[in-house]
Every structure is written in structure tokens, then in C-alpha cells.
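The complex appears here minus one protein chain, its other protein chains still in place.
A, B and C label the chains in the order they appear, each numbered from 1.
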Amino acid sequence: MAHAAHADGSQAHGSGHAAGHGAGHAHEHVIIPMRTLVTVLVLLMTFTGLTVLAANLEIIFATIFELKIPQYINVLVALSIAAVKSIIVAAYFMQLRYDNPLNTMIATFTILVLTFFLGFTMIDLGSRGTLYEYKAEQVIPGGIGGVAIAGGVQVPSNVSIAQFAREQADKKIEQMISEGTPLPKFLGVRLVHIVDELLAAKKPVPVAYAAYLAGKPELFKAAHAHGKDHTDAHGDDYGSAHSSSPDVSRVKTGITLPELVPAGAASGQDAPGRDAGPGTGPGGDDPDPK
Amino acid sequence: MNEWLKGILLKPGNSDLALGDWNVDGLFMFITWLCIGSFIFVMVPMFWWAFRYRRARGAGHMAAVRTPNHNTVLEVTWVVVPLLFMVVVFFWGFKGYMRGQIAKGNAEVINLEAYKWAWEPLYRNGASSGQQVYMDDRRTPGENGALVGKRGNNLFPVIAVPEKTPVKFIMKSRDVMHSFYIPDMRIKMDIFPNRYTSLTFVPQDAGGDLGNNDQAGAVTVTPGEIPGRDHYVFCAEYCGISHSEMAAVMRVMTPSNFDKALETWGDLYKGKNFAEVGAIVHARKCATCHSVDGSKNTGPTWKDAWGKMTPMAVGGSVMYDENYTREAILNPAARLHQGYPNQMPSFAGQLSDNEILGVIAYIRQLSGKTTDADKVPFPSK
Amino acid sequence: MTTLPHDQLEPANSAAPTDGGGTYHDRYQPAHHFKSREHEFDAVKMGVWLLLSTEILLFAGLFVFYAIMRMKHPEAFVHGSSLLDWRWGLINTVVLLLSSFTAAASVRDAQLGRQGWLKVNLFLTFLFGGAFLAIKFIFEYLPKISEGKLPGIWYSYPNWVDANEPLWWGLYWGATTVHASHVIIGMGLYLWLLRRAYKRHFGPRHYNGVEGVALYWHIVDIVWIFLFPMLYLIH
Partner (left out) sequence: MSSLPGTNPEQASGADAGAHDQGHDEPYLAPKATWLATVVDWATTIDHKKIGVMYLFAILFMFFLGGVAALGVRVELWEPTRTVVDAAGNTRLEGLALSAMLPDDKPSLSDANDLYNRIFTLHGLIMVFLVIVPSIPASLGNFLLPLMVGAKDVAFPKLNLASWYIYLFGSMFALAAAIGGGVETGWTFYTPYSTSTDEGHWTVVAMIAGAFILGFSSILTGLNFIVTVHKLRAPGMGWFDMPLFVWGIYGTSLIQVLATPVIGITLLLLIFERLFHIGIFDPRLGGDPVLFQHFFWFYSHPVVYVMILPGMAVMSELIAVFTRKKIFGYRAVAFSSLAIAGISFIVWGHHMFTSQGELSATIFSALTFLVALPSAIKVFNWIMTLYKGSIDLKTPMLYALGFLFLFSIGGLTGIYLGALSVDLHLHDTYFVVAHFHYVMMGSTIVAFVGAIHMWWPKMFGKMYNELWGKVGFWLVFLGFNLTFFPQFIMGSHGMPRRYASYVDEFQIYHQLSTIGSFVLLAGFLVHLFNFIHSLVAGPKAPPNPWGGLSMEWTDAGSPPITHNFHHEPVAKHGPYDFDDVYPPQTKPGEFPMPEPAKPGEHPKW
């Protein structure tokens, strides 16, 4: 990104200049002129706009050119702009440039400790699946359940919280429709998904469901907006501010092009029964590593 | 000398990790001699100089001559030399470690499920551990004359492993963290509820078809048991009240014995009636917490429990009958027995309906109220 | 860039006016074990920076949790983030950047002894902090609570894509509440500074308090500068 390079350039120039000037007589009470403060504020605002622009540009490129932008590009761009902004805040607002270099050293040591912590933890939890695939995943995605949720209801073991929440929501929808009370928006969207699942599984759709959904096109739009639903409260409930990038670099879980949420993924992986433990699968065929 | 010291410091190993190449015992002894050597290198000068240059009584004299206060060559050597030893120890340790992680192609895969305070292996033909033994041999007659092990009446499952064939355990926990530790095989691996972990080794010696048990000396072979050489299995990650009782016996069997064991354990319930099946299920899954002779344990005893109004933790009482027992197995927290911790995991999905009926029959038999339904032969698979 | 050598401004360790008059700021003397106000100012600033390093490391735990969970469950994060409205995030970022500006301006006013502007800037910083909290609470927290987008056992939102989305909400609520609590602490400190400003505690000879709290506020702003893209702009 051109602007990222420019930002780094100015920053490098800035620090170069600072080193020459600041280190000399650090103990003097430095008063930062208002002009510098205002320029720093403007710079911060532009970078904030930049980072939002970059995020949205990414979506636009991804959808127009059907590009597959991998995850780390998003992370790299966002974090480098955030890093530049925080360096500017630290250097000028917190007067690290004009200050005793000892304080800058404290800041850099803290960041160093943070990177050690992050780096080694990611090495461990990221590289778990190297020897055997089954070591990387969770036994039951979303947790093994068996705990009492907020309402005091006991989640059966081997059922994840998310899956249990979905079953509870389905029951509630069924009950509310039978009572005839109108559904809140997110339950309406859930109803659309239920109907889709029934259609996909070629099961008969209950008349009450179809009747309820008849007069409500916006539910369909929300449910099928790139497999997402936006019910955040910011006024325009259904404006799809942005959608998921077409490509999630990790192919394993399979959500690639925007389409109906496949029934399989919706109901979560069926918990491997006690007998069908993964052991019987991949365990036996490893080449003899000498 | 090395063998003598190894005999003191280590129990005899019985896996390729302990006896094969890059093994643990060899590295253990290498580090031991390294430590003894450097300990002497440090302690001899300390004692000698502390004695030689001690200050005579009362004389405040200074050091006789001014000695140099740093010697770069010396200081560099005593950094580089330990570093070289460290590199050797690291590499040796790494090679030994990887032998316990990567299983060979023809490994015998055993799924192991750990739950609060017991082990449950699952073999390739669906068989679980069909044999239980007392851990300590000095058994004293209990109140009712039956032999009672030192640890109360606990029975420990036998985990059979074939001799000389690589074994791979794929492990998962049902509730909290545990750790599968076999000291004689020199390996241990934590077990998590949310992810699978695995460990592998090659058991070396089953002690012939009759299985000499001089090693562990802890378990006597009773008639009908399939013999083999026994080793302790401990839980090494703290997991609660009976963490120290969460043990098992790993029995290394000759391949023929191993196949015979798998075959008999595969269909344990052949030719048994419901009450006997209930006894087997109790021995395998419930013995850790429920005693059958009335003695107090983590869970309520099953002796003389049937048909009584049992007090509930939430107050009131409930008749100890079929549906109370069924509910206690599937959803134990629902109507908790008074005075007992809410520690029982749910066995939903672990026991088939017939097995639950077997348990009910066994409890009735323990309370002397057996009905003829309990004597119906168990429908085999 | 004007950097007035401080001796023109006020001799650093000039004795306090002997007539006993003047405000607390004029009579201010460093603690007995420091040689001069300059010495004390350096020590205080270093102490504040060490405290800020503990703040950064406090948030390090949450950043590591974010990085690990995003690496392990990217779909949960992609879908979870799409349920947030980045426009509120943007407004909050702008609010916090403005508050950072007024915080830096308040330090400058204290150094120049402009008591009037000092009070204005302190109050503005406090106000922006309040605005940040109001936006976050009313427009982001309440709707999510009503729809069950909460972590762990409070989760009841059915339209998830990856079963690990409760973890995403655990991170969202964890990071934003811990950050909001630090904004509240910062606002409390600014109230305390405002009270002292009315008692004319600050001036060219002594403004350690304003400097320290401004540094703390900048760190809270920097944490939000990282949190905003990490939570709101994931694709």
C-alpha cells in the first residue's frame, strides 16, 4: 500500500530528526507548540480514515475482482496503520521524542515482552496439528457442554453451547409462533434458516412458519445477505455494511463463496460417538518415520 | 558402577523408551554423572578453600596477597564447557521425546478415556478393560470376611498391551485434566476434555505366557485371569478428591494372550444374567465411588439401598426404585442423595439400556430383593 | 518548534517565595529526598512510565487471547466481527483521539501556566471520555445483550456460523469492558485534576500530576487504537 510506505517514511524521517535533536539535553522542560499538536491530531484522523478505507477497499476488491485476499493481508494492513498511529501518539503526545531516552527503553522492553508472550504461545497453539491432524481441532467444536447455562437449564454433555442455544431458539420460535406473538428480528432470521434447512432436507415446512414469513421480505434479505445477518441496532437494521471476504484462507472449515449457510455447518459437527473416535481413522497409516 | 547406580535411582523399564536407542535411562544416567562431576568440581574447592583460608581466631588479617579479580579466559571456559554438555543433553532428550510422539505404522491403537477418578481403555474391537485387580497384595479380611484391599475395596482396571508391538494411546478426558503416567514405560501425557492427545511406546517383555510378576510384586494372578507382566499406571495431573486413587495396572501380554484378552473382553456379557452383568458394569465403572459392602465412599453405597426412601439434598426423600436409579445414572444432579458431593458425571451414552437394567438387577441383589427378572440371561450383541 | 530552556522560564530549584504568599504551586517544594523539582519530575515520569508498562502488559493478555482465538477459529471471528457495526467503532475512535488531543493540550497549558485553558482542556478530556462510554453502552452493549450476543453460559444467539462464536463474544466483552473500566479510571483521575486545577495546584514549576494522568490517558487511547481495527475491521 503506497500510503503505508509514505507513513513509515515520514515516521522514519521524524525519528531520525528527533534522535539528533532530542537526546542532547533531555532534562529541559519541553513545551510542545500548538501547531505540532494540531498536525499530530490531523495525522491521527487521516490514519483512522485510512484504516477504515483499507478495510472497505478490501471488500470492494474482493467482490469486484473475485480476488481471494488471504487473512493475513487484512491483519497486516490494519495493525501496521494502528502501529504507526500509536508510535505517533507515543512520540508526540507522550513526549517520548523530547524525553529522557530511558522512558523509550521502558516502552520498547514492554513491547518486547509482549511479543515473546505472543510469539511462543502462538507457536504452541498454532503448530499443534503438525504430527496428527486430530490434535489441532477441538473434540467438539464450541465446547463439550455439560454445564448449567444462565437460565439454569443444564446443557447435555457433548453438545456445545452454541448448538444448545440454537435448539433453545428453535423451540422458542415454535412456541411464539404457536402463540402468534411476533418474533424479534434475529429470531425471524433464524426462522428463515430453519425453513431453508427443512427445504434442503426435503422435509415438509409447517404451514404456520410459511404463513409467518409470507409478508416479510426483509427477513429473507437479511438471512441471505452473504450468509450473514445484521441486526445491530444502528438505525438501518438491514443495511449490510460489509460482507465477509469471499475467501477464508483456511479451507478446512469450508466457508468460501457467499452462499446459504450449508445445513451441515449450521448444526455443527456431529459429536464423534465414543466408538467412532478419531483414533481408529488416521492413527494407523503413518509412514514409519526413521 | 553405572548399572549399580541405575538400579538405585530407577526402577527397571519395560518399553523401548526405557531400553531402546536414545532411551531415557541412558540420558538419565548421563545427566546423573554430569551432575556428580560438576558437583565435585564445585564442592571440593569450596570445602578445601573454606578450610585452608579460614581466618585464625581473633586475627582480623587480610588476604595475604592481592589476587586477580577476574580472568576472562577462565570465565569463558566455564560458560562454553557447560554449553557443550547442554547441547548434547538437549539433542539426546529431543530424539528420545520424538520416539514417544510419532507412532510406527503398525501401531496398536487404543482409545483411552479418563474421567474423574478412573481409566477406561477402548480397544479396536470395541472391547473395554474386562478385568479388575486389587492394587496391593496384602489384603486383610474385611468385616464380612471378604478379602479387602488396603485401599478399601477399590478394584483397578487392567489395561492390556501386546508385547513387542508399538502401542499408540489416543486419549480424551470426560471432565477435567488428567495425565496418563506409566513410570516403568518412562512416559506421561496430559489428557484434556477439549482436545485429543496421544503417546506411543513399544512394550518389551511380557514375562512369557505365564507372565512372571516379580517386577510389580503387587498383583497376584487369580485363576481365570489372563497373565502378563504388570506395571503401575498413575494419574499425574491433580484432578480432585480421589486423584491418588485414580490408578490402573498396565499388563504387558504376549500377542496370543493379548488377542485372547481382546476376544474375551469383547463380549464380556456372554452367558451371564442381568445381575452378573450389573456386577461387571459396577466393577468397571462404578467401583471407584460406590462401595458394595456398606463402607462409606465418595458416592452412596449400594448395599441394602433398594426400596428405601432415600433423603435428597434438596430436602424430602424419594423411593429408591427403577426410575430413580435410571435418572441417577443419566442425570445424577437431578435428585442428589443427601450428604454426598455433586461429583458424579453423567453416564448418558456410556451405558446401553440393558446394562442399566443389569445395574438395577445388581443393586436389587445387593439388597437381597432379587426378582426372577434379574436372572434372565443377558441378550448378547 | 519552540523549546524554551527552563531557566528562562523559572529557575528550576529556585527557592519558594519567602513571603509565604502565592498558591500551592508557587510554594511547591520537592520531597525531602530529591535534590530539585527537576530531579523529582524525572523520577515521577519514570515511575509513571513503569506503571504504563504494567497497563500495556495487562492488555497483552487480552491481545494474546485475541491472536490465539483468531488463529484457531477464523470463521467465528469473521462472522462475529460482521455483527458489529464499525461505524460506532469509528465514532468512538475519533472521540478518543480528540480526548487525547485535549489531554496533550492540557499538559501544554499547565506548562505555560494558562489556568483558564487548563481547566477547559481537562474538562473536555473528561467529557470525551464520557461520550465514549455513552456511545459504547447505549449503542453497542444494550442491543447485544437483548439479542443474547454474550459470552459463555449467557450466549443465546442462534444465527452463528461457527460453533466457537461464544468465544468471539467472550473476547469482545472481555476486551471492551476492561478497556471501558480503564476509561472510567481515567475520567476519575481527570475529575481529581480538575479539582486541583481550581485550587491552582499546577503551573510552570509543578505540573507532575497533569503530565502523569495525560500519559495514562494516552495509553488507554493507544489500546483503543489497536482494539478498533482488531474488533471491527476483520474480513
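The rule is simple: a contact is a pair of C-beta atoms (placed from the backbone, for glycine too) under 8 Å apart; a residue touches a chain by one contact, two chains touch by 3 or more.
What you see is a predicted model, and the numbers here were worked out from it, not measured in a lab.
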With touch as defined up top, name the shown chains that contact the chain not shown.
-> A, B, C
Among B:Ser295, B:Asn323, B:Gln338 or B:Ser352, which residue is in touch with the absent chain?
-> B:Ser295
Chain not shown: contacting residue from B:Ala127, B:Met189 or B:Val252 = B:Met189
Taking the entire complex into account, which one of B:Val176, B:Ala283, B:Met312 or B:Leu330 touches the absent chain?
-> B:Val176
For subunit B, residues touching the missing partner are 8-11, 17, 22-24, 27-28, 31, 34-35, 38-39, 42-43, 45-46, 49-50, 53-55, 58-67, 69-71, 74-75, 78-79, 82-83, 86-87, 89-90, 92-101, 135-136, 138, 140, 148, 150-152, 175-177, 179, 181, 183-184, 186-190, 192-195, 197, 218, 232, 234-245, 247, 289, 295-298, 342
Touch list for subunit A against the chain that is not drawn | 102, 109-110, 113, 116-117, 120-121, 123-125, 127-128, 130-131, 135, 138, 141-147, 160-162
What residues on subunit C make contact with the chain left out of this view?
-> 31-34, 39, 42-43, 46-47, 50-51, 53-55, 57-62, 64-65, 68, 72, 151-155, 163-164, 166-167, 170, 173-174, 178
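Keep in mind that, in the parts below, only the chains that are shown with their structure count from here on.
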May I ask which two chains are joined by the most contacting C-beta pairs?
-> A-C
Subunit A and subunit B: spacing of chain centres that average the CA atoms, whole Å = 42
Taking each chain's centre as the mean position of its Cα atoms, how many Å separate subunit B from subunit C?
-> 52
Using the average of all C-alpha atoms in each chain as its centre, how far is it in Å between subunit A and subunit C?
-> 25
Residue list for subunit A, restricted to those that touch at least two other chains = 138, 140, 143
Please list all residues of subunit B that touch 2 or more other chains.
-> none
For subunit C, which residues count as touching subunit A in their complex?
-> 1-6, 9, 38, 41-42, 45-46, 49-50, 52-53, 56-57, 60, 63-64, 67-68, 71-72, 74-75, 78-79, 82-88, 90, 93-94, 97-98, 100-101, 103-105, 108, 111-112, 139-140, 142-144, 146-148, 152-166, 204, 214-215, 218, 221-222, 225-226, 228-230, 233-235
List of subunit B residues in touch with subunit A within their complex | 101-107, 109-111, 113, 122, 124, 126, 168, 170, 172, 174-175, 193-198, 331, 333, 345-346, 348-350
Write out the stretch or stretches of subunit A touching subunit B in their complex.
-> 128, 131-132, 134-135, 137-140, 143-144, 146, 154, 156-158, 273-275, 277-280, 283-289
